[in-house]
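Below: the structure, in structure tokens.
One chain of protein is taken out of this complex; the other chains stay put.
In this document, chain identifiers A, B and C correspond to the written order of the chains, with residue numbering beginning at 1 in each.
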Amino acid sequence: MNHSPNHSLRTEFLGQSLPSPLVLPSGILGMSHGSLRYALEKGYGLVTTKSLSLSPREGHEGPVVARFAGGVLNSLGLCNPGIDEGLREVARFVEATGAPVLVSLFAVNRPDFVELARRACDGAGSFIELNLSCPNVMDEFGVPLAASRDLVADIVEGVKKVCRLPVVAKLSPNALDLPSIALAAQEAGADGVTLINTLGPGLLIDTTARKPVLHPRFGGISGPAILPLALKIVHECSGVLKVPVIGMGGVSTGDDAVQMLMAGASLVGVGTAVWLSGIGVVDEINLGIREYLEREGIPSVAGIPKLETGHER
Amino acid sequence: MNHSPNHSLRTEFLGQSLPSPLVLPSGILGMSHGSLRYALEKGYGLVTTKSLSLSPREGHEGPVVARFAGGVLNSLGLCNPGIDEGLREVARFVEATGAPVLVSLFAVNRPDFVELARRACDGAGSFIELNLSCPNVMDEFGVPLAASRDLVADIVEGVKKVCRLPVVAKLSPNALDLPSIALAAQEAGADGVTLINTLGPGLLIDTTARKPVLHPRFGGISGPAILPLALKIVHECSGVLKVPVIGMGGVSTGDDAVQMLMAGASLVGVGTAVWLSGIGVVDEINLGIREYLEREGIPSVAGIPKLETGHER
Amino acid sequence: MNDRITVRIADTRPEGPKATTLYVDAGMEVLPGQFLMVADFAGGEKPFSVSEAEGGRLGITVREYGPFSRRLRSMEKGGLLSLRGPYGRPFTPRPGDCLLVGGGSGIAPLHLLARAILAAGGRVTVVSGARTRDEILLGDRFRRLPLDYHETAEDEGEGLTAVDLAARVMERKRPDFVYAAGPEGMLAALRPRLGDLDYQFSLERYMKCGVGICGSCTCDPTGIRICVEGPVLDRDRIEELEDFGRYKRDASGARVYFPGALPGA
Partner (left out) sequence: MNDRITVRIADTRPEGPKATTLYVDAGMEVLPGQFLMVADFAGGEKPFSVSEAEGGRLGITVREYGPFSRRLRSMEKGGLLSLRGPYGRPFTPRPGDCLLVGGGSGIAPLHLLARAILAAGGRVTVVSGARTRDEILLGDRFRRLPLDYHETAEDEGEGLTAVDLAARVMERKRPDFVYAAGPEGMLAALRPRLGDLDYQFSLERYMKCGVGICGSCTCDPTGIRICVEGPVLDRDRIEELEDFGRYKRDASGARVYFPGALPGA
């Protein structure tokens, strides 16, 4: 085993060199140039904006977050200041730091996604992420956009037509046969896939008040509860994809992050852990990955072996 | 508020009076007349057998269970001694205790389910549970039986034709639009629905060995991680069903159980908590429910108010 | 695991025409300046400081500003509250000569702080201001403490603001340390009057999660989260901010400029 003293976390992603494989997921901080800078300084290698929509959204009244034994529920409701103000914040961030930004967009149909992407491509971001798991659509159709292979393909294709920046499709775990949906995104031109968005949604009830804890009643599930599901989905999808995967869902320790990389992720999101363990968790995870590389004599993050796919019984 | 001193946990279920609303879920203990008795003595109000198949199954080699921060993964693989030996155990249990048994059956197609149900109806059990979330079928078709409204309806209908005992359909959370599947089961004649079976499956990786922790690699997710998902599904399904729901998934405390009842369950399964908190958890949960009834002045389990359904935004 | 509790209101106490103190037996320790996310199970969850804490009984002084605070302050004994917290970085009580400047409901956490400073052996001067006399909160409570209490109503006499009055008080006697809480405009007006005095300000920014993940309450350009690194900020942290006294963010995250502040950069 080769114990090189200087294991770097530097990771290539779609032509950019990042100082760490850790990604600030969309919806965590990422509200303003200040919060993007904060995340960068706390050790993330790549930062993502809140999911930006055509018009500003105030989100839900709340309570919008709740803890349970396995993690967190949130019903923030995709609050964001709208694409134009959001892109101004991105520009300020890029001006100050020169760091790349993953600009998350969300809409409920192809024309709006295309319009968002058009504006985002004129902005200072480096990559576009399409949040295809919009809860509005769930209210309308009972399932997220990302549950439909055809809708995913259609939107990605539309966006790619107008977009000079690499496009990453963010998929929902609330779908059957994720690999085929991820493949559909790739075939439609996606340059990467982000997995997974929050699970569910779920429900928690205040038994004294006899009311849901959150308002509105349901919230997407994140945190440690969803790690094994995320690992499974990332493993299965990255096994069939040629494009890179940003893996996230419950990653809270260095070992979790290494598992995610081994499952096939190129980058690893760390969101809910910022609540449950504090913002210092980002550097702890960076350190944990570095220690793993050293212990195992692996020279770089990209050298972490991928778990073999295959179906032993 | 009326503080009656003697709050009973007695609960009616499909014509039987049970001493507690707590159910030993299928696959937890339930292997033999001894283990069924053990569960009864530890405070469960109703016990379920392992899912019985036509032929005995040894299950997977293992490791078959693994813990993670949010709960447990299992890949037991539905090991069971086969329907005939299983029913002999049920008969011994009933002879010794007189208590009702929920006999869980599983197969991968309608004729086998019908044959299992035929034999089970000649046995000493009180109710039949159809485990429609068979992982074998997932290997074959990528989705569990329970993800298909039509397959669920077809099997329930076939079983009801030959079955004098009440039939409960156990559904998987790995499906879209659970309420419509639950409704399909009810319309096909199901006398009740059990929700939820394990989620996923999920994956955990040993980063030193660079191998999955479980063998075979994936395992169904249970325990605290799935509680909010289970509550949401039980709430949504019970809101549209006329038949009772056995709710389970991560219930570990008295408050969890009350949440499950409030979500709309008639009975509450407690499985994984037996590992994570020890078998004493069953009586702790019984006590917790009793204390809740007393504190809130509710005379019986059935009197626990159901959370209103409705879609505030 | 759970940082949320559901409690019944143990008592209430009207505080003039626009505010009420709600008392709960929450069984938690809250330090001066820390806050709770409070919800009433009817939609909405908002940050509130703790104004009193005695033997496990907490007082939350709610001033009516909009729909949520109106509902909250009309709640009665026995009503159910959901409390998350305590969250945030508290004030640091110092055993010297301390000046506490509060505007409107900002006075609430300063009451708890005053008691902590006195307990630590410090000397306390309080300046409390509001638009009208009956909007000055907790005056009776301060008057019962061994401290130097001053208040001002902007619609009376000279029309002094809390900042004006604080300046006068400081002219007479220079404190060792200044603590302030209130509308950001007030804090911004106070800052230049403090010269090289050391201070801690408690900032109010829009909060949704209260635990540092949603980003709502973050400041520019450092990105500090008022719900975690604040609400109480040291002088150094305040000096780094470009938005202090200029703009905050609304529920959508869009900038809202304070009256008189100019958009730009």
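As a working rule, a residue touches a chain if its C-beta (ideal position, glycine included) is under 8 Å from a C-beta of that chain, and two chains touch if they have at least 3 such contacts.
Bear in mind the structure is a predicted one, so any value in this text is a computation, not a measurement.
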Report, in label order, the displayed chains that the undisplayed chain touches.
B
Of the residues listed, B:A120, B:C134 or B:V213, which one is in contact with the missing chain?
B:V213
With the missing chain put back, one of B:L76, B:L199 or B:I289 would touch it. Which one?
B:L76
Missing-chain contacts on chain B, rising order, are 27-39, 41, 50, 56-59, 61-69, 74, 76, 79-82, 85-86, 92, 96, 206, 208-209, 211, 213, 215, 271-272, 274-275, 278-279
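By definition in this document, only the chains that are shown with their structure count from here on.
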Overall pattern in which the protein chains touch one another (line/ring/star/complete/other)
line
Most central chain, judged by mean C-alpha position against the global CA mean:
A
From chain C, which chain is the farthest off, judged by mean CA positions?
B
Using mean CA coordinates as chain centres, what's the chain B-chain C distance in Å?
50
Approximately how many whole Å separate the CA-defined centres of chain A and chain B?
33
For chain A, give me the residues that contact two or more of the other chains.
68-69, 208, 211, 215
Which residue numbers or ranges of chain C touch two or more of the other chains?
43
